[in-house]
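Okay, handing you the structure first.
Here the complex is missing one protein chain, while the rest keep their positions.
Chains here go by letter, A and B, matching the order in which they are written, and residues are numbered from 1 within each.
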Amino acid sequence: MTRGETQTAAAIGTAGKDAVPPRKIPHQASGTALVHTPVAVADIPRRLFGSFVEHMGRGVYGGIYEPDHPTADEYGFRHDVMELVNELGVTCVRYPGGNFVSNYNWEDGTGPKELRPVRRDLAWHSTETNEVGIDDFYHWSRQTGTEIMLAVNLGTRGLHACLEELEYVNAPAGTALADRRVRNGIPEAMDVSMWCLGNEMDGPWQVGHMSAEAYATAVDQVAHAMKLAESGLQLVACGSSSAHMPSFGHWERTVLDKAYDNLDFISCHAYYYDRGAASFQDFLLSSEDMAHFIDTVAGICATTKAEKHSDHEVALSFDEWGVWYSDVWNQQEEEWKAQAKAGLHHEEWPKAPRLLEDLYTVADAVVEGSLMISLLKHCDHVRSASRAQLVNVIAPIMTEAMGPAWKQSVFHPFAAAAHHARGNAYAPSIDGPMLSTPQYDAVPAIDAVITWDDERHEGLALVVNRDEHGTHDVRIDCSSLPRIDASTMRIDATQMLHEDDPYRRNTAEDSNAVVPHACDVRMNEDASFTLTMPEISWAAIRFHSA
Amino acid sequence: MTRGETQTAAAIGTAGKDAVPPRKIPHQASGTALVHTPVAVADIPRRLFGSFVEHMGRGVYGGIYEPDHPTADEYGFRHDVMELVNELGVTCVRYPGGNFVSNYNWEDGTGPKELRPVRRDLAWHSTETNEVGIDDFYHWSRQTGTEIMLAVNLGTRGLHACLEELEYVNAPAGTALADRRVRNGIPEAMDVSMWCLGNEMDGPWQVGHMSAEAYATAVDQVAHAMKLAESGLQLVACGSSSAHMPSFGHWERTVLDKAYDNLDFISCHAYYYDRGAASFQDFLLSSEDMAHFIDTVAGICATTKAEKHSDHEVALSFDEWGVWYSDVWNQQEEEWKAQAKAGLHHEEWPKAPRLLEDLYTVADAVVEGSLMISLLKHCDHVRSASRAQLVNVIAPIMTEAMGPAWKQSVFHPFAAAAHHARGNAYAPSIDGPMLSTPQYDAVPAIDAVITWDDERHEGLALVVNRDEHGTHDVRIDCSSLPRIDASTMRIDATQMLHEDDPYRRNTAEDSNAVVPHACDVRMNEDASFTLTMPEISWAAIRFHSA
Partner (left out) sequence: MTRGETQTAAAIGTAGKDAVPPRKIPHQASGTALVHTPVAVADIPRRLFGSFVEHMGRGVYGGIYEPDHPTADEYGFRHDVMELVNELGVTCVRYPGGNFVSNYNWEDGTGPKELRPVRRDLAWHSTETNEVGIDDFYHWSRQTGTEIMLAVNLGTRGLHACLEELEYVNAPAGTALADRRVRNGIPEAMDVSMWCLGNEMDGPWQVGHMSAEAYATAVDQVAHAMKLAESGLQLVACGSSSAHMPSFGHWERTVLDKAYDNLDFISCHAYYYDRGAASFQDFLLSSEDMAHFIDTVAGICATTKAEKHSDHEVALSFDEWGVWYSDVWNQQEEEWKAQAKAGLHHEEWPKAPRLLEDLYTVADAVVEGSLMISLLKHCDHVRSASRAQLVNVIAPIMTEAMGPAWKQSVFHPFAAAAHHARGNAYAPSIDGPMLSTPQYDAVPAIDAVITWDDERHEGLALVVNRDEHGTHDVRIDCSSLPRIDASTMRIDATQMLHEDDPYRRNTAEDSNAVVPHACDVRMNEDASFTLTMPEISWAAIRFHSA
């Protein structure tokens, strides 16, 4: 291929499965955005591509676990789902909640299944059979090659139960709880490094929710004692459950001030959806909100570090993020409450009901692609992230009972980043068309991040056109990347998400309605390349240099 | 009967048992009180006629429960006591404490009796055999047709145990704890609606007593989580353990401010006795103190509601009230403390000792009748009340081991209200003789409430003469009651409590020393009637209109 040529590289995808030819994009760009002078942010932590499996809805039961399914393994886990998890590129999985964990006894999910108790899950008004627990999820994590990020219950339990769980999970044989694990069939220590100390403990919806001061006290005790047991642990304190909580900021400052030295992460959670934004255009710009959120919390961390004259770093774990039509759930809850006024009971405590099974549009996928760009551009502060969730529940992977597993639109931008964003992240300058919305004064229509693996000489550009209406040409200048040789730069593969109908989405019946296409990229001589981004589109371009 | 005649109606009583002819009252009235213009307060909640069974003294063991007694049923409960409970008209029974509950494990009172542990009850320095627990009390409540108002332990336990107890008691079969209940012989959910969240947690005598802030935090967590489990529950937070606690007011404000939306009741407790008042006349006026107490707490509820712009109501549960010679117990405790200085132990941990077996005078009964009038006049705010207690312990019903059960003087005013105060309560204006005392400037000697069942066209007037010395004529004008027809108004039955010796009381040997008598009531033509109330007397007049 010669300079100046328009290249249609293979589409990005594992084993080329998604090699769909490029859509024809009528060139009617309303402007050109120049993506240039990328500045190194940080090395990209593998944990940035984490996900989340909560005991809720069909996330576990009928999701990753369905012992009667034709593809189920000896532990009852679906192999077809595992294959999709692998294809998604997930590195690290938060487990077992979420709100669920705040009334959970970890022991319930250990030992012989026939002895495990059936419980009521108060968070999601469901019956929890405990057929799956840490014993089982450990097997799943080994099968999928994922790291476990384990959350402890600080809602109905506290320090004592945390220490026992830690010993059960991580202690070498020879103590009472470790020996119980051995008897349960797991002779080796599970070696879980990353522990979430409770979940969204500021949320009034959370079982055992508490004030900033009370949580700071609890987390200080728990973090200190867990590190006495294993000083190499990496501990995640709950931040505010969203940047829009009344106590946001005060919460983070209080928790960090009290327990700084024994913490390694503070969590951020953010969900976005169309109806939750001031306008559709604002929804498309959700990554601006995320970026501002990250900056704020990173600033609190830095301030605390300075005040304490500490050389210890606390990073951000963005351990719940994604698109979620949360109004549907909120309405469901209101209906339940209204019903209950009449009588005493929630009559229904269903097992693995269909909860939060949002079907994602291509616009949602473009937004998630944009959010991933934001995470990468802030990976100096965000050292771990978990897209919420993994299967069936606000998920990239959907399943049918005894049937197939399939991919939602949001599967694709995550997979592209998880597999190919390696090395260091670079935040480029972007000059180009600007957008003004009810929420934002003037923000660029185009956003992008470049990743570059210095050793393999491989790079990835992730680009999004967040403009609801305008098509834009984009020129991406990679010439200032370290040790890049313009003369040998080649495009390896491309991928674009865009549909004329931004609300188009996959369903169980038609699970290929939204798939990425390859896209036309024009190589320039100066280690830059150009492509046309239609409105509401996301693209990934893999390149290398000798 | 013609207008103007003096009528001697049948005495009020169940099955006419108490149909004792009227005492001759020499007419020497020092004044006439006009009871008129009754204003509707609210419908009368059946829970206003609640009582209280605490594990203490001979309240349970040797009280409601005595398996060797000739009248004992298959569960060991005395039938003769149940009959008196029925005659008393109790609707709802608070259980199992009181101070007792703050060091109680609910599990101890479940399952096979031979496996139940013997414990030390720290609150009353007694040995608790746990022969009776929620399993058994549920049977008793069904036998007596009473509702259970169940108190949880927030002294030595917390959220986790509360949720487990709730599941055991109320969850349908299918979960671990509900299935345990089924195995214990109770297949159906007990469907307990009303739960007390701890007991008198502000009292320094309480096991696990706490600050207002700490209790508010605890009750907010517990109430929220219990309502997640069953949003139809009605939850009672502890108010101050008396209006004379140093933190009274602050406590209520703090608790309501923190947990308002998940609470349905806040509790009031008040006990009165002769030696505890500034004078005997002041003791007779105890209902003034109760009325002021209610007004204060109702005001705090209203203020909180307004501040929160809420449409949710929190009512008052006056769940401990009555006459109690509390100085006897306090002196007992001081003696124990003094003994203990010498050695290490309380040597005595008796089983079901005779504790708080106060013998009530006719004056005490008049005061309790007066307190009930006060509760009815405030039933817009007080939506539940429990006279403390039911059997043997500061109780209307007394028992002898292997012997009879008998009624104290205070049995009668409660029974009259419980059976006949139906429909709506009306607070009349009262013009008449006034009393001045060390505690009160000028309060009416006569107090009264009128209840009127609009549908059955039946009414009840409860009247009390709180004057230590003076006899007063009382004219009660019912003409403004809704849909009353003066021409058809008739007196159905009457009852008066009065003895020349106000300290006269029943004993095991002479359990009819104080009984109500019928009284002479003069009907007037205008739907009013007149009677003479001697000093320290209480009367009930049932009437109807076609």
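Please note the rule applied: contacts are C-beta pairs under 8 Å (C-beta built on N, C-alpha and C of every residue); 3 or more make two chains touch, one makes a residue touch a chain.
From a predicted model like this one, the values you see are computed outputs, not experimental measurements.
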#### Entry: Touching the absent chain when the full complex is considered, from A:167, A:358, A:447 or A:499
A:167
### Summary
Missing-chain contact, candidates B:184, B:211, B:296 or B:511, resolves to B:211
### Message
In the whole complex, not just what's shown, which of B:120, B:142, B:183 or B:456 touches the removed chain?
### Response
B:120
### Task
Determine and list the chain B residues touching the chain excluded from the picture.
103, 117-120, 122-123, 125, 127, 155-157, 204, 207-211, 214, 336-337, 340-346, 349
### Task
Using the touch rule from the top, list residues of chain A that touch the missing partner.
159-160, 163, 167, 170-172, 174-176, 179, 189, 191, 193, 217, 220-221, 224-225, 228-233
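What we mean here is this: only the chains that are shown with their structure count from here on.
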### Query
Taking each chain's centre as the mean position of its Cα atoms, how many Å separate chain A from chain B?
57
